[in-house]
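Mind looking over this structure? Questions follow.
We show some of the complex, not the whole, and keep each chain where it was.
Every chain is named by a letter (A and B) in the order it is written, and numbering of its residues begins at 1.
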């Protein structure tokens, strides 16, 4: 286990993230320009979709149905477990509980990519259809949590805002690039793919990921000051909830027939929390919720935890169960 | 130079509000609007989105009744839960008749 942790710790991805975090701790004003950060995110998602689509076209689809069902189940269960824990154990109000649950019911694509890279490095690559599962896990969790929040609180919703928020999630960057990329990757001829593959794969993809994580470190570091504000409960929640969801995801992945690598990645998806798609949707639909709570938890606690320690843990669990 | 006295309403709000606010402005009689991305700091320090402190500055040239309507709407819809600041300046507008609410 310490071996695995160390390998992960000394990967350029983790180190770049740590450097970004550190730069905020020494109060540096270093920042990747916002548009570059956005562009790297777009590139990573589109490349992920493309490669997922190319894989889908290659492999027989038979093995995918069970994992899909399992993923959808995770998408329905996770917002509810999160909401339940936040209400009962955390004693948070309805809007805050539902808002945070929307984040933990969705998924972080970058955490997913890091897991994909990690298991490949471990010699246990995941099945090629995993990006397809990622698509399924993004929106249901947000929608279920928002519905719970809207139903349970007493105030009336501003007409249209829920519908607008859902439309925005479904047509957001992640969906367009991931789903679109899957289709494009599925449709292109192998010869045409080969011509562009080096741009979307290998060292360039990984280098872009390193730069992206450098900036994510800065962005997460900006939230470190808010850790005090969110309190001990959310700190614990941001670490323990992922472990529970991660173990659940690994177990269900194993039951659905995934390999050790595939189960690790599904576990990581399940353990991750959204900080891109969920925040605006929650802000529009549950404005009474304090966004500082949900974003700090998902971005400054859960994300670093998963990147540095979580992924190796889920991998360890997967090898215990399925290795 | 026909300078028509009108009001410029300036709204600084969190970025998620750009869409609903600009739509609402047009619905309430504004004939257009101008949006500038900004960043800043306020008393609440509410931080939504992944870039703390980003906001949009929306300017809208309107006549007095429309201004009243817009202010009432923003006060009711956005003041309770969002980071928003609104101020009104008097201005003389060229071709001012273009910006009268109909």
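General observations
Assume a contact is a pair of C-beta atoms (placed from the backbone, for glycine too) under 8 Å apart; a residue touches a chain by one contact, two chains touch by 3 or more.
Note that the coordinates shown come from a computational prediction; the quantities given were computed from them, not determined experimentally.
This structure file describes a complex whose protein chains are present as A x3, B x3, with one copy per kind shown here.
Rule of thumb we're sticking to: only the chains that are shown with their structure count from here on.
Our note on geometry: chain A versus chain B, Cα centroid distance of 35 Å, whole angstroms. For chain B in complex with chain A, the touching residues are 14, 16, 19-20, 46-52, 77, 80-82.
Chain A makes touch with chain B in their complex at residues 34, 158, 161, 164, 219, 222-223, 226, 275-276, 279-280, 283-284, 287-288, 290-292, 295, 299.
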